[in-house]
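Mind looking over this structure? Questions follow.
Only a single protein chain was left out; the remaining protein chains are all shown in position.
Read from first to last, the chains carry the letters A and B; within each, the first residue is number 1.
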Amino acid sequence: MDIEVIKRYLPLFSKAFLLTVKIGWLGIALAFVLGILCAFTLYYKLPVLSTIVRFYVELFRNTPLLVQLFFIYYGLPSIGIRISAQLCGTLGLGLLGGSYMAESIRSGLEAVPAIQSESAKSLGMTKWQAFRYIIAPQAFNISVPGLMANVIFLLKETSVFSAISLMDLMFTAKDLIGLHYNTTESLFLLVLFYVLMLLPVSFAGSLIEKKVRFGMYGD
Amino acid sequence: MGIEVIFKGKNLVRLLAGLGAAMKISLISVAISIVLGIALGMLMTLKKPVINVITRIYLEIVRIMPQMVLLFIVFFGFTKLTGLNLSAEVSAVIVFSFWGTAEMADLVRGCMISIPAIQYESSAALGLGRLQTFIYVIVPQIVRRLLPLSINLITRMIKTTSLVMMIGIVEVLKVGQQIIEANRKTAPNAAFGVFAAVFLLYFAVCWPIGRLSKYLEKKWEN
Partner (left out) sequence: MEEILKVEHLHKSFENLTVLEDVSLTVNKGEVVVIVGPSGCGKSTFLRCINGLEDIQDGRVILDGQTINPPLQKGDNYRQRIGMVFQSYELFPHKTILGNIMLAPIKVQKRDKNEVRAEAEQLLEKVGLSSKKDNYPRQLSGGQKQRVAIVRALIMHPEILLFDEVTAALDPEMVREVLDVILELAKQQRTMLIVTHEMAFARAIADRIVFMDGGSIIEVSEPERFFTEPRTERAKRFLKTFEY
């Protein structure tokens, strides 16, 4: 491994890293918003909407992100819908993530027994208070492991962005391997930056899970 | 909207063949993952410190490294390191098995430790030997918990194999691109139809398998 090469490549990878992280977390934010909305639609069984949401969730959970991105980025322009690669990446990750988040949040909500809500109501709480103080905190605690797994999964999925010519980490690595054959250095930096991106999240995730587990189950 | 392109000539057959190429890689990888995963998962329940440390590092690598990165390491790095040329297909099988084995091992371990000790004790009380207990009491319970999860792993594996186009394997997306390219003049907006078709093809494969997994999980819940 040539330290000079690494020094030379570092700025390129840093730039790609920032782009990957930016789009990754924007996509995750979108996924949370979408997931919460969809989970509520399913939980409260809103007519019509819940059918649409179920269709969306099944469709996006059962197809790869790469295919979704190809459809949005290369397919849609041929019927006149054209968006930038960055927006496409964010949107694709958000849509994929939304379907996973929706399932995690919904199953968390449904795991709280209905009688807990009745118990809250019997104390005079309104529907909203019962949700706010009784259902939501428990559902959140139950959902946390799934949500953390989703975040890590989505951050890993950012590795396909190069397919829509986003200059992300993979793109940079592939480009440099093709250009200069400095394979070892490029792969080293690629791994390094993905570790940098994911290890803290994985670590924080375990901590949060432990905390929530303790609050909920005491072990 | 370019949908007619799919039904032109042998295009649909070609797309399906592309999907077949991806399916082949995923099924081989799943088979390897299940065998190795069961073995590793059982090793992990032995609670030997050395095994624990190694498997934890292994699982953490798989947990945080994108399969795409692993694919690059094996496909480009192996050649660089050994001078041998590893085909894209073999690289893909190695990487997906590496990933799948970790997932499977974790599932197996989870299932094994979820069998309560009283099951072993009550079997012993009935006079069953250790091997008999394992075969007649423990394995059936593990299979019931494991099978839906393993089937689920298949759909995840199939979705993941879409990545192989990035290392040059001609699978369904690549075929799609070729079809769009070939029909650029006659059907300039074929991209929408073709990629929509690829989208639906993946859905058509993964959705039923996912349903089966859910069905079995429900059926064997208690």
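Rule of thumb we're sticking to: a contact is a pair of C-beta atoms (placed from the backbone, for glycine too) under 8 Å apart; a residue touches a chain by one contact, two chains touch by 3 or more.
Quick caveat: nothing in here was measured; it's all calculated off a predicted structure.
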| item | value |
| --- | --- |
| Left-out chain, listing which of the shown chains it touches | A |
| Residue of A:86, A:107 or A:138 touching the missing chain in the full complex | A:138 |
| Sole contact to the chain not displayed, among A:18, A:52 or A:123 | A:123 |
| Contacts of chain A with the absent chain, listed as residue ranges | 115-116, 118-126, 129, 133-134, 137-138, 141, 215-218 |
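What we mean here is this: only the chains that are shown with their structure count from here on.
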| item | value |
| --- | --- |
| Centroid spacing, where centroids are CA-atom means, of chain A and chain B in whole angstrom | 20 |
| Residue ranges of chain A in contact with chain B within the complex | 58-59, 61-64, 66-68, 70-71, 74-79, 152, 156-160, 162-163, 170, 173-174, 177, 183-184, 187, 190-191, 194-195, 198-199, 202 |
| Complex contacts: residues of chain B adjacent to chain A | 1-2, 60, 63-69, 72-73, 76-77, 79-80, 155, 159-160, 162-163, 165-166, 173, 176, 180, 188-196, 198-199, 202-203, 206-207, 210 |
